[in-house]
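Have a look at the structure below before the remarks.
All protein chains but one are shown in place.
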Amino acid sequence: MFSTELFLQTLISGVMIGVLYALMALGITFIYSIVKMINWSMGEFYMIGSYLQYVLVAYWLGPDLWYLAVPIAAAGVFVLGLALEPILIKPMFRQALERRDEYATVVTIALLLLLRNLAIGLAGPNQYSPGSTLPTVMLGPLPVAGASLAASLCALLAVALFYLILKQSWYGLALRAVAQSRIGAQTAGVDVFRLDQIAFGIGVALAGIAGALLAPVFLVYPANGVVTTVKGFEIIVIGGLGSIPGALIAGVLLGVVESLGAAFVSAPYQNVYGFLLVLLVLLLRPTGLFGERGRQA
Amino acid sequence: MPTLVETRDLSKRFGGLVATNRVSLAIEQGEIRGLIGPNGAGKTTLANLITGIYPPDSGDIRLAGTGIAGLAPHAIARAGLLRSFQVCRIFGNLSVRENLLLPYLARRQGGGSSAEASTRAEEFLAITTLDRLADQPAKRLSGGQRALLQVACGFMVPELKCYVLDEPFAGINPVIKDTIIELILSANRARGVTFLIVSHEMAVMRRLCHRVTVMIEGRVVVEGTLEEVAAHETVIAAYLGKAFV
Partner (left out) sequence: MNPSKIAIGLIALAGAALPLASVRADDTVKIGLEVPLSQPGDAAAGQLIRRGAELAIEYINTEMGGINGKKAELVVQDSQGRPEVGVAAYRKLATEDKVIGVTGFFHSSVNIAVNEVANEIGVPTIATQASAADITAKHFDIAFRTHAIDPIRVEAFLEFIKKKGYKRISLVAETTDYGIGITEEMVKQNDAGKFGLELQKIGFDHAATDLTPLLLQVKAFKPDLVINIGVGAPLDLMIDQAATIGLLPDTPMLISYDAPVRPQFWQLHPKDGAGIYFIVYYSPKEELSDIAQWLTKAYQAKYNESPIYSNLNGFGDVAILAQAANLAKSTDPKAIVHALETGKFKTWTAAPVTFPRADGVYWHNWSPPILIVQYTKPNQDWRDAELIVQHVGAAH
């Protein structure tokens, strides 16, 4: 069944969810640019963010103050990232700047398993929701849950803030330099290992923000991060590794493609449309829409 | 003048290759020291050891009397020992201005007044005549301009004590070469910056260097003024072949 209204509704729905996927992708690509490693456990930090949000809202702040809980949840995930990086990631870098890439995969996947099973053990199998008192809003022809709209808007805000910090602050300058040349940055006096730690913390905090924002929408349970991680990686391939605008645009593109495909082509294959897009990009523009060819720094 | 940078019996091997073999040298404060030698002599390796890119297998490195062997590059940089690279390591996606600001701000770990930083950057933009390109991404610069920018970056750090330059003149045009030479000389005169310059450009080395160290196959063979070492048999043989001795 096709109608303009249905098309617009699906489009809007896709854009909104795309923005949130983009947040995940941003975290993955950011960590990669700095630490040169793919963090496979991103989804579990999304999950932790969602649990923190639930606990903060359900036991302390209440659903009306959700916007206070989100930064606290994000800070919690940030701190966790800061704590884990020196234990897990830093040992990969021996001898100043060498690195053992294969360990990144093993270590972050092991981390994934650990975090997920800890969650199941501690939190039990049930789904939770912090609940939301935000009213349903009409976005053009589409009725949108207040919490969903808030999530998308806050995600955009987070991306904008992230971009600002990256461009205007000292840490942003140092991070951008490290992303381009670890050796160059070190010999200029930048403590690259400290920045690795901060970058990892920021990257997983972005996933945590997505989880906290989506807690009332997609519910809180131990495996809720799985889907978002996969989408995050798809977006990186589509948008190009290391590109912030790439992550945002590709995120929205993926959200729209999946949404339209599920509504108008065939619903069970919702996830397939994203992969088809990935294949297309790989065929036509392997470095992604905004990616650059890799260069030895 | 007191010794600023000193190495003692510095050795480094890569697999079977001995890159530096018990290299000992001492650079006085305020000196412009040249480091010359045929390809594969271990000059870049020595520069890398001194600036902390990798630790030595054995031997000692001191900066103003304090041991720095095994320290991370950023710690050595913050102690005032900076370097430039043979393959220009500027940050292509940062603007020219941001490239200049980075080492200055890194030294202060982000603190300090941004007004001071900007003023200083403006000075160097003017000196290097890169001010027109100040906000362009550095990857847009020509090869020579990049070399100039890279060298200028080190001078941005007021606490610069010793600057290790690895082939700063390779393949750049005379005008830029002159600008770099001027930067070196004026920093040496006005600020007392010490230099260790690796280069093949003998004419420039004659203009700049007080003394020169010659390395051949990982060892220090001779030290002295450029005239003195140029007359040395082993040096001639190494460069031109034994037939010319």
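Of note:
Think of it as A and B in the order they're written, each chain with its own count starting at 1.
One rule holds for everything that comes next: a contact is a pair of C-beta atoms (placed from the backbone, for glycine too) under 8 Å apart; a residue touches a chain by one contact, two chains touch by 3 or more.
Note that the structure is a prediction, hence the values are computed from the model and not measured.
The absent chain, not drawn in this view, touches the displayed chains A throughout the complex. Contact with the undisplayed chain is limited, among A:P91, A:G140 or A:P286, to A:P91. Here the missing chain is touched by one residue of A:V35, A:V57 or A:V144, and it is A:V144.
Contact with the chain not shown here comes from a single listed residue; of A:L114, A:L161 or A:L282, that residue is A:L114. Of the options A:L6, A:I38 or A:L289, the residue whose C-beta touches the omitted chain is A:L6. Against the chain not displayed here, chain A makes contact via residues 1, 3, 6, 9-10, 13-14, 17, 87-88, 91-92, 100, 103, 106-107, 110-111, 113-114, 116-118, 120-121, 124-129, 131, 136, 142-145, 148, 217-219, 221-224, 226-227, 258-260, 262-263, 266-268, 270-271.
Note that in this section only the chains that are shown with their structure count from here on.
The centroid of the Cα atoms in chain A and the matching centroid in chain B are 42 Å apart. Those residues of chain B whose C-beta lies close enough to touch chain A in the complex are 51-55, 72-75, 77-78, 82-83, 85, 89-94, 98, 101-103, 105-107, 109-110, 153, 157. Residues 95-97, 169-171, 173-174, 176-177, 180-181, 183-193, 297 of chain A are the ones that touch chain B when the two sit in their complex.
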